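Structure first, commentary second.
A protein chain is absent from this complex, but the other protein chains hold their places.
Naming follows writing order (A and B), and every chain is counted from residue 1.
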Amino acid sequence: MNRAVDPRDLAMDGDGLAKGEVLLEVKNVSLRFGGVKAITDISFDIRKGEIRAIIGPNGAGKTSMLNVINGFYTPQEGTITFRGEERKKIAPYQAAASGIARTFQNVALFKGMTTLDNIMAGRTLAMHRNFLWQLLYFGPALNEEIANRRKVEEIIDFLEIQHIRKVPVGRLPYGLQKRVELGRALAAQPSLLLLDEPMAGMNLEEKEDMSRFILDVNSQFGTTIALIEHDMGVVMDISDRVVVLDYGRKIGDGTPDEVKANQDVIDAYLGVSHQDEGEG
Amino acid sequence: MFYREAGQFKTTYAADQQVFPILQDRIGVAVILFIAIAVVPFVANDFFMSAIAIPFLILALATIGLNVLTGYAGQLSLGTGGFMGVGAYACYKLATIFPDVPIVAHILLSGIFAAAAGVVFGLPSLRIKGLYLAVTTLAAQFFFEWCFIRIPWLYNYNASGAIEVPGLTLLGVTVTGPAAGSIPRYYVVLAIVILLTVLVKNLLRGRIGRQWMMIRDMDIAAELMGVRPLYAKLSAFAVSSYLCGVAGAMFVFFYLGAAEPSAFSITLSFQVLFMAILGGLGSLVGCFFGAAFIWILPILLRAGPPMIGIPIAAETATHVTSMIIGALIVAFLILEPHGLARLWQIGKEKLRVWPFPYA
Partner (left out) sequence: MLYQIFVDPFAQMVSMPDFLIQVIWEGFVAGILYALIALGFVLIFKASGVFNFAQGIMVVFAGLTLVGLHEAGVPAFLALILAIGVMALLAIAVERFVMRPLVNQPEIILLMSTIGMTYFLIGFGEFVFGGEPKQMITEELGLPTGSSAFEIGEQGLVILQHIDIAAAVIAIIMVASLALFFNKTRIGRALRAVADDHQAAQSVGISLNQIWAIVWFAAGIVALATGIMWGARSDVSFALEIVALKALPVLILGGFTSIPGAIVGGLIIGIGEKIGEIYWGPLVGGGIESWLAYMIALVFLLFRPQGLFGERIIERV
C-alpha cells in the first residue's frame, strides 16, 4: 500500500506552459456588492509552477479575489486571463473544467459522503460514461469507475489518509477534514490550485504537515498554487511570491523579502498612520 | 460472531465496490429474494397479497423515487402524488389506445411522461432551493390534480370521472382488471420493483449519484468541482419522477383497479414523504422499511385491538394512526434523522461484535 506515488500520474498535463510562464493574469479587477467595494482595481499574475500567497488583514478582499478567479463572483470591471484565454464571465463549473480547483476557508466537504466518495467527487470532470452505462454499472462504466478509483487511492496514499477511507467526513476531526479537502481538490489534477486558509484553526504539528503536503504537491506534481494564509511564518517560508491586499486594494507584490521590507505592508499590518511620527 | 467480515479480503477495486461487499449480506439478500419469489406467493392468503404485499412494493418504489430527489439530491418535493398520477393516467391512456402492446411496456413507458413532467417542474430548482422549491412542487401537485378532474380526455370521458383498468393479459395470464388474481399481479410488480431498484442502485453508486449527493451536501462546492447544476438537478427530477410515475401506474393497474383523481391527492404525497423520512433519507433499504411501516401500521391498528378484545372504530383507528405517525416522524427527526435504515445499520454493527459489547 505504501508505494511511492509516481508524480506523472497526478501531474496536470497539457497546459503547454513552461515553468515560470504566466499562467493566470488578473488585470484591473474591481468587484462591488451594491455600494460596498470588495476589490478595487487589482492586477497581479500567477506563474506556472510557483506558490503564490495572497495575504492581507481581515476583510481585505482575499477570499473575494479567489471567488472571482474561479467564477463564483463576476467582477464589474477587469479581466482574468487563464492559460492565455481572456474571460470576463465564467460559470464555476467552466472554471473547474479549465483546470482550476480550490479548497475553502470553512471546510466545504460533502458531509454525508465518505472520504473516498469526496475525493472521487473531485474526479467528476474525468468521468464521462453516459446515463445508460451508469444504469448498468457494467463494462465501460465500471472500468471508468475503477480507473478513477486507482487515481483516488494514489491521492489517499499521498495524503496518508488510508485509515479514514470509508468514514463519512462529517465525523472526522477538523485537521483531517482539511486534508481530505486538499485531496478532493488534487483529484481534479488542476493546473491551478487555490487554497483558502489551508491552515486556519490548526495546531503547530498539523500546520507543519499541511505545509509539507503543499510543498510536495508543488514540487512532485508541478501544480501551481495560490494560497491565502494568515500565518506569516508559513507564508514567508513556503511561498515564492506574495501579493498583499488591504481594503480591497493591492499594496504590495513581490518575493517574501521584498514584501517584508515594503513600508505600506508594514503599516497595514501594524496599523501605523502615514505620518512618520506614528507610535509604531 | 457469525456476522463479520473478518478474513474477507478484497484484492480488486471492483470487489471492494460491489453493493454488498460482505458475504453474509449477500447470503441475506439471496434469502430475502428467495422468500419473496418462491415462498410468499404460496404461503400468503389473498388478503395479504392484495392488501399488503402488492401496495407495499409499489409504495416502496414510489418512496425510492422521492428518496432519489429528496434524500440523495437534497431537493424537497411535496408533489409525489401528482407525479404518480401522471404515470397512472399516462399508462391508462397508453393501455386504452394501444391495447395490444404488453402492459409491462406501458407501465415502463408511462414513467417517461412523469419524468417529463418532473423536469418541467424541476426547472425552477435551478434558481431556488429548499423551502421555495417545496412550493413549486406543490404547484405541480395541485395543477396535476386539477388536470385529472378537468380534462375529460384523460379519463376517456367516463361518466364517473374515474379511470377503470381494462383486463389485460401478459403471456396468456390476466394481470390487470377485476379478473386478475393476486399472484400474477404480485409477480409483475415484484419483477418491476426489483429491476428498477437494481438500476437505481447502479446510478447512485456511480458518477451521477455522486453528483446528486454533491449538490445535496454543498451545492457551491459541487459547482466548483465541475458539476453542472442544471444537469444534476434535472436528472434527479427526471429519475425521481420516472420512478414515481411507474409506481403510480402500477398503483392503479395492479392495486386499485380503478382510481379517481383523489387517489393522487396531496395526502399520498405526504404518505410517501413519511415513508422516506421514517425509512431514512438517503437510503434505499430504508425505503422498503418506511413503506412497510407506514403501510402496515394502520392495518395492524385496525385489526390488532379487536383481536385482543378491544373494540376500535375504523375512524378511531385512522385518527390514532395519524397521531402515531405524526409523533413518530417528529421523534425520528429528533432521535435518528437517518431513520429506520440507520437503526438497521446500528443493529448490524452490534451483531458484528456480538457477543462482545464493542470491538
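By our rule, contacts are C-beta pairs under 8 Å (C-beta built on N, C-alpha and C of every residue); 3 or more make two chains touch, one makes a residue touch a chain.
All figures in this text were calculated on a predicted structure; none of them were measured in a lab.
For the chain not shown, which residue from B:Q8, B:N158 or B:S322 touches it across the whole complex?
Result: among the candidates, B:S322 touches the missing chain.
Which candidate, B:V19, B:V198, B:I220 or B:A258, sits in contact with the chain we can't see?
The missing chain is touched by B:I220.
Please output the residues of chain B touching the missing chain, sorted low to high.
74, 76, 124, 127-128, 130-132, 134-136, 138-139, 142-143, 145-146, 149-151, 220-221, 266, 270, 273-274, 277, 315-316, 318-330, 333-334, 337
Basically, only the chains that are shown with their structure count from here on.
Under the definition above, what is the set of chain A residues touching chain B in their complex?
70, 72, 91-93, 95-97, 101-102, 104, 108-113, 117, 120-122, 124-125, 127, 129, 131, 134-137, 141-142, 144-146, 149-150, 153, 184, 188
Residue numbers of chain B touching chain A in their complex, please.
12-14, 17, 199, 202-203, 205-208, 210-211, 213-214, 216-218, 220-229, 235, 282
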